[in-house]
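Missing here: one protein chain of the complex. Every other protein chain is in place.
Lettered A and B in written order, each chain numbered from 1.
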Amino acid sequence: MRQIRHCFLYYALLSKRFFKKFSFIILLCTVPLLVLGLKNVSAEDTGMLKILLYAEDPEDETVRELTAKMLKEDSVINYQSVEDVDTGKRMVARGEADALWIFRDDFINRAEKIISTGRKGGGVITVIEREENVAMQLARVKLFGIMYPDLSYALCKNFVKSELGIEATDEELMNYFKSSGNEEKIFNLELVEGDAAGITEKQNYLTAPLRGMLALMIILCGLAAEMYYLQDKEHGILDAFSLRRRQRSVYVYQMAAMIPVAAAIFAALYLIRDFTGVGRELLLLSLYLLDSVFFCNLVRKLFGTAGRLGAAIPILILGMLVVCPIFFYFRNLSAIQNLVPTFYYLRYSCVRLELGDIGKMLLYALIGGALDMITDWFARSRA
Amino acid sequence: MIMTEIKNIKKKYGKKIVLEDISFSVQEGKCVGILGGNGCGKSTLLSILAGVQKADNGSFLWEGADLFADGKVRSEILGYVPQGNPLMEELTAWDNLRLWYDKESLKKELEEGVLAMLGIPGFIRVPVKKMSGGMKKRLSIGCAVANRPKLLLLDEPSAALDLVCKERIGNYLRDFKAQGGSIILATHDVPELELCDELFIMKEGVLEPYTFDGNVHHLVGRL
Partner (left out) sequence: MKKFRQYFLAQLKRVWKAFPFIALMTVLLVGCMAVISIAMLRSYNSSDKKQKLEIGIAGDTSNNYISFGLMAVQMLDTSRFYVDFSQMSEEEAKSRLKAGEMTAYVVIPEGFAEAFDAGEDAKVTYAAANQASGLGSALTNEIVEIVSNVIYSSRTSINGIWSFMDDYDCPEDPNVVSDDLFAEFMNLFLGRTKFWSVNYLGADGSLGFISYYVIAIMILFMLLWGITGSSLFMKRDVSLAKFLKAKGQGILLQISAEYLAYFVLMAGTMLMIFMPAVVVMAKANLILPEWQNDPVSQGITFVVRMLPAMALLAAFHFFLYELITNMVSGILFQFIMGLGLAYLSGCIYPLSFFPESIQRLVPFLPSGLAMKYGAGVMRGVSVGTEMAGIVLYLALFLGLAAIVRGRRMKA
């Protein structure tokens, strides 16, 4: 009982040390503010690609419909119409846009000719790009998807004429073959277990990495607390404690640093609506904190001194940015991913939390804790 | 007879008056001790005299030259040892000293000069972070006197040191005085009071002369 009281007292004193620093308070306030700022920014018009649209014949009905559809669409591709080809080319050359799509005149007749003859003959769209890459290919696939209703109509028109030998007018054919492309979608999008996860708002691709970046802050906080602990040890602040107590006191350092930061992150997630419910978030965050404590402890023991740990931190962070599904998700790295608590936290933050998942995070803590204790025991036996 | 004169030094932090009309003088070869409780302004006074901070008012004269105005002269004649240890922890004593001494004079001082007197050759190659408090303080003094100052400003030089160390430093300071150097010493330490030719007590920013009768209780009562 006395020991527990002592522990809480030490926690309170360490927390006081942190909170006496104005910089720490500023840091805690900065996190939700920055996150909110980014959320507001992401609500503006954004897109992975910027494609310029130009119609050689502005009166072409088909082209007007196509471009109107693109300009109205909510997509990762940002479409913008442009007044003339030269302006569009200049913008592409300067990197202000990714591509220029020039819809040629007499669009539908050209399409029909391609379909009937099977020959390209210049195509119906001239695409101007700086360089070829996967994003451009995707954009062209999307273009094809958008044009598909008109192309399939042209194909049917040609088919009816060539295979069935029937000459029918457009008015007649449209009733049978023309799909507007605006019909209800075949695919009903669901966020898997999103209801169970409590997620109601799908994250914009700009704000989607925020949870991961904030999660990394917890690890960083833990590592910084380890450095603080090492410095205090060096300065003899912990000399009054027994060796065992000195070893255990590192947990108090970590909690004193991590808990306020976790609270700031909790607030930040709520602000950006990447929030899955108080109870669920608290549970996940607590498990993550526990796992992070042991992870950071083991990292500290690996590097030994504050200087070495400080040198290693940026590389560790960079590594975790790659390994954890923050910006990109690489599935071939599971061997390394399973060693990083951030990976578990991010994986379970967007699905139904089951007993098995909680068990895995607790198992991580158990293994980490056991390794921690074993290494401490070795240190004590050598001392 | 060179005299150092401190006249009407004032310092305020916001509305709080830290130093109020501080005036005294130090003769050549003499030591002035300033006693006072923690936070009374001793360190502030010394840092002002050292040129680290600026006074709101007052003058600091040495041989008639205003040391507040002439930083070059000030840095030539002053040696300042602040409360903490102004050393680079990662480097050795030698490296720290090399910042202030050229190689030849450093070797000479280590062999038979002031550094030898402070016992620094015994730990010349030890990194500062591995030194004891006494070693660090002696090294700090060694760094401070590199320019062969005429006036030493010492802020609690013996704080947290063992007796042997205190004795060593005391011997050095006595020698410094004997060679004509002046000392202004902020102290809590009773043995250091014996070094001082004149004592003042700093209380609420005001300096009052004091004569130590050997009774510590009386002294504490005055503080």
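Convention: a contact is a pair of C-beta atoms (placed from the backbone, for glycine too) under 8 Å apart; a residue touches a chain by one contact, two chains touch by 3 or more.
All of these numbers come straight from a predicted model, not from anything done at the bench.
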Open item on the list: Given that one chain is not shown, which residue among B:Q83, B:S105 or B:S132 touches it?
Closed with: B:Q83
Open item on the list: If I consider the whole complex, including the chain that's not displayed, which of A:L9, A:L71 or A:I166 touches that chain?
Closed with: A:I166
Task: Touching residues on subunit B - with respect to the absent chain - done: 47, 50-53, 71-72, 74-75, 78, 80-88, 90-91, 95-96, 98-100, 140, 143-144, 147, 153
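The rule we apply is simple: only the chains that are shown with their structure count from here on.
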Task: Centroid distance [mean C-alpha coordinates] between subunit B and subunit A, Å - done: 59
